[in-house]
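Complex shown without one protein chain; remaining protein chains in place.
Presenting chain A:
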Amino acid sequence: MMDVLYFAWLRERIGLPKERIETQAQTVAELVEELRAREERYALAFSDLAAVRVAVDQELTDFDAPLAGAREVAFFPPMTGG
C-alpha cells in the first residue's frame, strides 16, 4: 500500500488530494501508466508529463525512480515559491 498525493492543478483535475493505492508498479513511470489507465481524469492530469514533477517519500526525483519500499509518492506541477 502506498499513499499517492496530488497538488495544485493535478489535485483539481484528479479531484482528490490523496489516496491509498495497491500497486505492483516498480517505477514512478509504471505507476503513472496504471493511474492513466484508471479513468479519464487521471489520463487528462497525466497527459503531459513535461508539466509534472514527482517526489518519492518527500524527495524530488524523476519518473525512472524505483518505488521499492516507497511509502508516499506525490505528483505536482513545477513549483512556484518565493
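Heads up, the rule we're going with is that contacts are C-beta pairs under 8 Å (C-beta built on N, C-alpha and C of every residue); 3 or more make two chains touch, one makes a residue touch a chain; residues count from 1.
Convention: contacts and distances are computed from a predicted model.
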item	value
Omitted chain (choose from "Spore germination protein", "ABC transporter permease", "Molybdopterin synthase catalytic subunit" or "Heme exporter protein C") - UniProt protein name	"Molybdopterin synthase catalytic subunit"
Absent chain, residues of chain A that touch it	5, 7-9, 55, 58-60, 74, 76-82
